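Got a structure for you, written out below as C-alpha cells; questions coming shortly.
The complex appears here minus one protein chain, its other protein chains still in place.
Let's turn to subunit A:
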Amino acid sequence: MTLLPEYPQARGCPFQPASGYADYEPVSKVRLYNGREVWAVTGHAEARQVLLDPGTYSSDRVHPHYPALAPRFESARKVRNFIGMDPPEHTVQRRMLLSSFTVKKTNALRPRIQTLVDGLIDEIEAKGPVADLVPDFALPVPSIVICELLGVPYADHAFFEHQSRRVVTGSTTLEESADAFAQLKAYLDDLIQRKQREPGDGLLDTLIAEQVGTGGLTRAELVDIALLLLVAGHETTASAIALGVVTLLEHPDQLAALRSDPRLLPTAVEELLRFMAIADGIARFATADADLAGHRVRAGDGVVVVIATANRDGEAFPSPAAFAVDRGARHHVSFGHGVHQCIGQNLARAEMEIALGTLFRRLPGLRLARDLADLPIKEAGGVQGVWELPVTW
C-alpha cells in the first residue's frame, strides 16, 4: 500500500512552497503527523470555496474533528477565542475588536511605526555590520506596536516573544506548546487583573471596561483573546518582514524596480504576502457532507487549505511563480478568506510597508551576510520564515 503524501512539508527555500506540494492533486487526501487522513485543498477557487463556507467547514478548534496540523494544535484546543469559533459566536467576539483595526485607525499608527523603524535602523547603523535583522529589526517592530496597541508592557517582551515562538513553531512538541500556552495565559491573566485595579489606555483596557465590566466577556475569555492578539500580532509580521527582506534581495530586478518607484511599495508588499505565504495552511473540518471539486467530502472529514499553493494557482495569478512587485493583485489568501480573514491585516500591511521601505532606502547596500541556502528555515507546521537574518551593507 502506498502511503498518502504528508502535510505539512518543509520548505527547501524559505519563500517557495514545499516542493512536495507540486505532487498534490487540486483536492486530494494527505496524511498528517498523527496519521490522520485529511483533504488538502491546493487550488485558489477551491480554497475560497472552503473558507467562504463556515457553515460547512468549521473552525471550531475544540471539536475533536478539527484537525491538528502539528502537535501544537492539540494544545491550542485549550485556548478558546474567535479564530477557533464559528458564527454566530465568532461574530460577537470579532465585532468587539473591529473599531481598533479599521484602515483609519491603523493608518493613524503609521507615524509612530515610522519613528520606531527609524530608531531601530539608527541602532543597527551605530552598531555596524553584521546585523541579525530578526532580533534587531523584524521582531521588535511588530512586537512594540502590538504592545502599545494592546497595553502590554514591552519590558516583558523577552518572556512573551519566547513563549509565542514556542507556540507558533512547527516542531514544538505537545508538552512544550501546552506549557507555553499555560505560561502566556497566566501572564495575561495577571496583567488583566492588574489593569482591572489600575486601568491604562490600551485595547485590553478598553475591553476590560466595555466587555468584562458589563458581562460581555469573562476575564478568562479576555485572556484567550489577548493571547491571540499578542501572539498573532507580532510573530507573523516579524516573519513577514524578515522573509520580505530575503525575498527582495533574492530578486534584485524587482528590488531595483521598487527602489526606482517607491509608489510601488503597497503592491510590492501585497506581492510579498502572496508569494511568501507565511501561514502555509489553514485547517477546517466538514460539519456536513459536501461536494468539493468533484470529491465527496464527508461530515467529520478534516480539510487543510494550502495557502502556499492557492497563492501560486495559475488560474488566479498569471505567471504565478514570478515575483512581480507591480502585480497589483490582492486576491491572495495569505490572510485567509471568509469571516476569519485576518483582523490585523491592515496593521501588518502598514508595518511591512514602513519597515521594508525604510530599510532599503536607508541601507542601499543591504545584502545577505550568509548564503540563502545557509539561512535556517522555520520548520513545517508553523509560521514560515527564517530564524536568523545576518546582513551587511
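Criterion: a residue touches a chain if its C-beta (ideal position, glycine included) is under 8 Å from a C-beta of that chain, and two chains touch if they have at least 3 such contacts; residues count from 1.
To be clear about the criterion, contacts and distances are computed from a predicted model.
Of "Putative DNA modification/repair radical SAM protein", "DNA ligase-associated DEXH box helicase", "Ferredoxin" or "Sugar ABC transporter permease", only "Ferredoxin" is the UniProt protein name of the chain excluded from the display. Listed residues A:Gly84, A:Gly302, A:Pro320 or A:Gly336: the one in touch with the omitted chain is A:Gly336. One of A:Gln16, A:Gln114, A:Gln196 or A:Gln345 touches the chain omitted from the figure, and that residue is A:Gln345. Residue-wise, the contact with the chain that is not shown comes from A:Leu52, picked out of A:Leu52, A:Val130 or A:Ala209. The chain that is not drawn here is touched, among residues A:Phe101, A:Phe160 or A:Tyr187, by A:Phe101. The missing chain lies against subunit A, touching residues 51-52, 91, 94-95, 97-104, 330-331, 335-339, 341-343, 345-346.
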